[in-house]
Every structure is written in structure tokens, then in C-alpha cells.
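Coming up: chain A.
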Amino acid sequence: MNFTTKLRMAGVAALLTSTLLSNAALAEGETIKIGVLHSLSGTMAISETTLKDTMLMLIEQQNAKGGILGKKLEAVVVDPASDWPLFAEKARELLTVDKVDVMFGCWTSVSRKSVLPVIEELNGLLFYPVQYEGEESSKNVFYTGAAPNQQAIPATDYFLEELGVQKFALLGTDYVYPRTTNKILEAYLKSKGIPESDIFINYTPFGHSDWSKIVADVVALGADGKKVGVISTINGDANIGFYKELAAAGISADDIPVVAFSVGEEELSGLDTSNLVGHLAAWNYFQSADAPANAEFIKEWKAFAGEKRVTNDPMEATYIGFNMWVKAVEKAGTTDVDAVSAAIIGETFPNLTGGTAEMLPNHHLSKPVLIGEIQADGQFDIVSQTEPVPGDAWTDFLPESKVLEADWKDLNCGMYNTDTKTCVQMKSNY
Partner candidate 1 sequence: MERSFLIRQPSVLVFLGLLALFTIGATVLSDGYGLGLMSTSFVKILGKTLCLCLVAIAMDLVWGYCGILSLGHFAFFGLGGYMIGMWLMWARTKDIVIASMATAELPATAGEIREAIGTQIFGVVGGSRIPAIWAFADSLAIQLILVLLVPGLLALVFGWLAFRSRVTGVYLSILTQAMTLALSLYLFQNDSGLRGNNGLSGLQNIPGLTDLSQSVISIWFLWASALALALGYLGTAWVVSGKFGHVIRAIRDDEARIRFLGYSVEAYKLVVFVLSALIAAVAGALYYPQAGIINPAEVAPIASIYLAVWVAIGGRGRIYGAVIGAALVSLLSSWFTGGQAPDIPLGFYTVRWVDWWQVLLGLGFVLVTLYAPRGIGGMFDRLFRKDVS
Partner candidate 2 sequence: MTGMIHDASSMNALLEVTSVSVSFDGFRAINNLSFQIGGHELRAIIGPNGAGKTTFMDIVTGKTRPDSGRVRFGEQSLDLLKLRESDIARAGIGRKFQRPTVFEAQSVFDNLLMALKKDRSPFAVLRHRTGAEDRTRIEEIAAEVGLAEQLHRRSGELSHGQKQWLEIGMLLAQDPKLLLVDEPAAGMTLGEREHTTDLLKAAARTRAVIVVEHDMEFVRRLDCQVTVLHEGSVLAEGSLDHVTANPDVIDVYLGR
């Protein structure tokens, strides 16, 4: 190409352009392209790499089954490097340069918020596999992780009813998910008759390691004779220091139980759990779930990624999301975003824990909520499993959100005010 040759002479920038150009030319191939938008470097790589591997495994399996609609699947893996603006940049690149048909990705809310305007503008499709704070429903996103009512609220109920907790310490890493979740929980607890003075809230930075004072503060909460429980939205590495300090302080789960929303098998593999036995986590999936589909999934995962690897909730969410998308594409006979989006609502797929997940009109799943106690081997002992709970995009426990509803089937609106009967906005406010 003469044109390209000229460009090459213009230097590095042009060289890059030409690469992009040639890629763009190839994009109309015979494969269905799947964008994988997970950080492979930076702070979030710790969690997100696993999901990238899960996607690669699922795609490989689907190809072994013959692909979809007679076409092979091709993964386009990019690395947004835990850099939030880079998520938007990479998403745009995936949609316009690589021309992917669907994207699976993001972990943190801020990365999703970064990507949202881009996919809404370009009418892309994103499956988001992580539990999050809710308060969002985009036409172009399917949320296969838990909304607060599928994780935080049932866990709090468990605390109130099963453990008789009367005083709550809400400990979180200082970012959006804990903040919003705690705000919802605060409102929920007050509605359950817990006075404000019995709710202690603390926020720590990412990767916090100096927990002794906070643990001491929590212990001191017990001084008015009420049973104290900790609801932890502590993220990532910081958990390790927290649990170590908890164990060192000799606090057993029977004294002060901790229920965590961000601690799964993967996080526990980073520490010695013998002192943490009995503390809790709430998820929609545990590796220990006793179901044939799960056993099969774990076997395949270990064969793909290695014997020592564990499975976790976001992996199941990815798995369900991927399979639902496959079914929807087959049903629609095309990968066209609007057709697939319409086809996927009401679609069902078996959970790994038994039962069936259903995609709701608000782009969330209905899934059972599981509560597990940590065991000495780093796995969870499931002590409670609910019937499938429909994910709620807008929580019922905050006055502003109570009146809001998302429905992409009939109302065709992600933020519908049931009081005024108006669609507040078509596109998300990020």
C-alpha cells in the first residue's frame, strides 16, 4: 500500500497508525470477536487476570463445540492496566478498531463508569461480572454480578436473624462500592430498628495494612453489652492485614462475626485461614457448592489454569453471562447488539450452584444468595442458601432510589421514576 508506505516515513506515530489501519481492515473477518477488558497489570491485575483466563477458557470451550452460528470465536485481549481513563480508551479501541461484537470486562465501579459513556455512544455491549453497589442500569450493560439486594441485604438479614447481632461495624475501603453499600445498609438497619449510634462506620485506603487500632475500636463497641458484628466491604489485599490482626487479637467468629462481600476463595488463598474459621462471606457462588455443574466447571478450570487455582463468584458471573450471551446470539441469529439485548432478556441458564439464573428486564440476574463460613482449608462452608433473588438496579432502601426502576423491555428506560411516571434519562449519568 503506497499510502501506508508514506505514512511509515512520518515516524513512530504514523507507524502506530498503520498498524491500527491494517487491523481495521482485518476486522471484517469470519470470526466473532469478543473483547476482554480486564486489567492485566497494575493494582487490579490481582483480581482481574483470573477473569481474563476464565474468558479464554470459555471461548476455547465454545470453539471446541463449534463456535456460534458456524463462526469461531476470537478473543481480543487488551490491558487497561488498572488505569481508569485507559478503560475508556481501550473500550473505544475495541469497538471501533477491533470491531468486537461484545465485551466482557471491568472490575471496579470506576472502570465501569469510565467505559459506560463510550459503549452507550457507540452502542456496544458489555457484560459486567462483579458484585457492585447498584444504582445504575445501562441499555448496553448486563450486570451478572450481585446487586446490593443480592448480597449485602441478605447478609445483613442473616446477621440480624441468625446471629442476633445488635451493633454493626461497617468497615470498608474508601471507594464507591463500600460507600454506597454502607449507605444502603445504614438505611436498611435503621428501618430494622437499629439506632444510628449502634452503627460504626470506618473507611480505610486501598491496601491498608495497619489495622490494630480499628480492630481495637471494633472490640470496644461491645462495651454496651450488645452483640457486635462486622460487615466488611474491605477490598483486595487490605483484607489480609485485617484478618491477620483480627486473628491476632483473638477475636473468634463467635465473639464478633465478620461478613465480607469482597473476600472469596481467591483472596483467602493469600493467607492462613486457620484463625479465621467461622467468619462469613456472602456471594452468589462458592467453590464448595455441591452441584454437578460446579464439579465439572472446577475440573475444567483446573485443567485450563492449573491445579492450584480456585474458582470464585465473579468467575461464575462471567460464566453465566457468557453462556447467556451465546444463547441469545443463537436465538437472535446475529451478534447485532440490539437484537442480542432484546433476545437475552428472559433468557435463563443453570447456575453452578444449582437452580437457574434469569436475565431480568433491568439487565440484572436473579440468583440465589449464599452465605458461607470460612473453613480451615480456605474454602467456604455454605450455611445458608436462599431462593433466587431478583437483582434490583435501584435500591428500595434509599429515598431517592426507591421511586426508580429500570426496565429495558417494556419501559425502555434505565432510570424510570414510578412517582412521576417519567424516564429520568435514557443514557446513564456516569
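FYI, a residue touches a chain if its C-beta (ideal position, glycine included) is under 8 Å from a C-beta of that chain, and two chains touch if they have at least 3 such contacts; residues count from 1.
Quick note on selection: all candidates are chains of the complex that A comes from, given by their letters.
What you are looking at is a predicted structure, and each value in this text was computed from that prediction instead of being measured.
Candidate 1 is the one, among 1 or 2, that touches chain A in this complex.
On the chain A side of its complex with candidate 1, the touching residues are 3, 10, 12-13, 16-17, 19-21, 23-24, 40-41, 76-81, 83-86, 88-90, 92-93, 96-97, 108-110, 113-114, 116-118, 121, 135-136, 174-176, 179-180, 182-183, 203, 205, 400-401, 417, 420, 422-425, 429-430.
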